[in-house]
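A single protein chain has been removed from this complex, and every other one stays in its place.
Moving on to subunit A:
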Amino acid sequence: MALLHISSLYVGYNSLNVLTDVNLDVEAGTQVVLLGANGSGKTTLLKSLMGLLPVHAGQIVLDTQDITRLGPSARVRAGLAYLSEIGVIASLSVEDNLNIGGYYLTRTLRRQQIRSLYQQLPILYEKRKNPASSLSGGQRKILAFAKVLMGQPRLILMDEPSAGLAPVMVNEMIQILNTYRSHGPAFLIAEQNVKFLEGAHYVYVLDNGQIRFQGTPQDLDADAHIKAAYFGLT
C-alpha cells in the first residue's frame, strides 16, 4: 500500500476539467518527480492534493485515510505539507515562518525542531529575527523548505523548487534534497527542470492534464519518444 494513492482524479475550475483521470502513487520515503511543462497541470494537481482546489471526481488516500474532502489544515495534521512557489510569508520573521510550519506541534516539540533546523541550516539562525522579505531568493527557498520540514510531515509536495533560482542554487537545492533521500519524508516534486531526475526514485510525466508516462528515471531515459516529444531532448 502506497503512502499516497491517487485514483482517477478529475480537478478543474468551475465546470472545466484541468486534470483528467490522474492515477499516481508515492511510496513512503521515496522521491517522486512530476515532470511537466508550464500549464501542464502540475500546480493544479499539487493544490488539489493539498485541499486548495475542489476535486470533481476521484479519490486521494493518504496512508489509509481518505483525504479527498478534507480542508488544508486537516491534511497538514494528517501528515501532508505543501511547499508553494512562494513558500514563505514575506512579512513574517524567519522564526515566525518556522513556527507557522510547526503550528500543530506542541510547544516543546516546536522549539526542538527549530533548534535542530538552525543547526542544519545556520543561515536561518543568523537571520532568525529578520523578515523573510529581506532574504535572497535562494535563502527564501531554504526557509520555505525548513518551514515544511517543521511540521514533521510524511509527504512533502514541492511546487517547482527551481523556479526563480540561479543554477548554483538549483544545485544546492538538489543537494539538500539528496540528504533526505532514503530517510525522512517522501517527496512529490513538480518540476520542469530535468536535473531533479538525478535523485528521483520514480517519475510521472504530466501533459495537458494527463499522465503520459510513468516509470523510473532509467525508463524515461530509454523512452526516446517521450523525451523528444516533451522535453526536446535527444
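As a working rule, a contact is a pair of C-beta atoms (placed from the backbone, for glycine too) under 8 Å apart; a residue touches a chain by one contact, two chains touch by 3 or more; residues count from 1.
Basically, contacts and distances are computed from a predicted model.
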Name of the absent chain as recorded in UniProt (options "Oxidoreductase", "NADH dehydrogenase subunit M", "Fe-S cluster assembly protein SufD" or "Branched-chain amino acid ABC transporter permease"): "Branched-chain amino acid ABC transporter permease"
Residue of A:Ala2, A:Ala37, A:Val61 or A:Ile100 in touch with the missing chain, whole complex considered: A:Ile100
Residue, one of A:Gly58, A:Gly151 or A:Pro185, that touches the chain absent here: A:Gly151
Contact partner of the left-out chain, one of A:Val26, A:Val76 or A:Leu165: A:Val76
Identified contact with the non-displayed chain, of A:Ala2, A:Ala37, A:Val61 or A:Leu92: A:Leu92
Chain not shown, touching residues in subunit A: 50, 52, 72-73, 75-77, 80-82, 84, 86-92, 96, 99-101, 103-104, 107, 147, 151
